[in-house]
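Of the protein chains in this complex, one is absent; all others appear in place.
By letter and in written order, the chains are A and B; residue numbering begins at 1 in each of them.
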Amino acid sequence: MEGVPLSAYLALGAVLFAIGGLGVILKRNPIIIFMCIELMLNAANLTFLAFSRYHDAPLRGTIPMEHTYMNGQMAVVFVMAVAAAEVAVGLGIIMAIFRMRETVDIDEMSGMRG
Amino acid sequence: MSSQLVVFSAMSIVAVLSAVGVIVSRNAVRAALALVVNFIVLGVLYFTMNLELLGISQVLVYTGLIMMLFLFCILLLNLGAPQMLEETSGLKRYVAVLLSLVLIVLVLTQVLGPVAFSGAPGSESALAGIPTAPDGYGTAKSVGTEIFTNWIYALEICSVLLLLGIVGSILLAKRRG
Partner (left out) sequence: MLEGTAGSLLFAQAGSMALTEEILWALLRVIVVILFVLVFVPPVIWWERRLLGWMQDRIGPNRAGPFGLLQPIADGIKLFFKEDITPSKIDRFVYFTAPAIALLPAFVLGATVPWGPNRLLTPVADVDIGVLWILAISSLGVYGVTLGGWAGNNKYSLLGGLRSSAQMISYELAMGVAIYSVALPTGSLRLTDMVSRQHDPLWGVVEWAQNWFVFTPYGFVACVIFLICMVAETNRAPFDLPEAESELVAGFHTEYSSMKFAVFFMGEYAVMAVFGGIFTTLFLGGWSPLPLNWDHLASSADASGMGWLAATLAFIGSSKIAGLWFLAKIVGILTFYIWLRATLPRLRYDQLMNLGWKALLPIAALNFVIVAIWMLYGWIAFFGSAAVVTLAYFYVVVLILKPRASAKRSELKLVDVRPDTAKTIEIG
């Protein structure tokens, strides 16, 4: 959007990241902790894309489509793919722990043996 | 304040409020719902940056599949008493808030400061606004061309990772014995 400075997107990303981090520290339900991690990933994605979009800002005008220009978008594509894999495995682990221990309180999961 | 900035602020307020909702709500389903709202707003923000493919992928991957998976697990576990999970000790809470405030200040001073106020490259027009997007920026064609040419190895590694993820989650889900 015109009229919106890059710093606005970066500030939003920073705030979302911090809120996600707060959730990770604060929460005891592993699923919600997991969701907060997703939130942090998304905050990072937002900054990636903002940098990609505002890349070479001083030049103004049209910018040739070179692949350095696409790096931010590529990073986001791979973050999304890895996040999908991570969620599948992570939720599998949580379900397995729940079946074994009958609890999902993160503070109770201190033993290493199954 | 331009009209675009007003729209942006409205959307970012929704995003921040829903993010706060994720950690404030006592109920896991409500937290998931707040996160869905947040992801959709982020997708809309991507649209405003001409990133149509990534915006729709955000909605498709995050809200359509990932959050649905979260919701499925929450309902499946049916975490009987969410209030049991909510007893955080007072000290921990204050420490956490303090830490995240420190994080925000750190990011603001170290990243935003240079971008917005100092003489760092791009600072001047970074305040002024967005540069004109090149032709075809953010379309499926440009992203696809980029992935399948310059990033092909990363893509292959990523696909192997996804395959491992599938196999791993099936192994975890199967009851042993």
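Here is the rule we use: a residue touches a chain if its C-beta (ideal position, glycine included) is under 8 Å from a C-beta of that chain, and two chains touch if they have at least 3 such contacts.
It should be emphasised that the depicted structure is a prediction, and the values quoted were computed from it without experimental measurement.
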Can you list the shown chains that the hidden chain touches? B
For the chain not shown, which residue from B:Val14, B:Val59, B:Val111 or B:Leu161 touches it across the whole complex? B:Val59
Contact partner of the left-out chain, one of B:Val16, B:Leu33 or B:Leu155: B:Leu33
Contacts of subunit B with the absent chain, listed as residue ranges: 27, 29-30, 33, 36, 44, 47-48, 50, 52-53, 55-57, 59-60, 63-65, 68-69, 71-72, 75-76, 78, 139-140
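As a convention for this text, only the chains that are shown with their structure count from here on.
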If you average the CA atoms of subunit A and of subunit B, how far apart do the two points sit, in angstrom? 5
Using the touch definition up top, name the residues of subunit B that touch subunit A in the complex. 2-5, 7-9, 12, 15-16, 19-20, 22-23, 28, 31-32, 35, 38-39, 42, 45-46, 48-51, 54, 57-58, 61-62, 65-66, 69-70, 73-74, 76-77, 79, 82, 84-88, 92-93, 95-97, 99-101, 103-104, 107-108, 111-112, 115-116, 121-122, 124-138, 142-143, 146-147, 149-151, 154, 158, 161-162, 164-166, 168-169, 172-173, 175
Subunit B-touching residues of subunit A, taken from the complex the two chains share: 1-12, 14-23, 25-29, 31-32, 34-36, 38-39, 42, 45-46, 49-50, 52-65, 67, 69-70, 73-74, 76-78, 80-89, 91-96, 98-99, 104-105
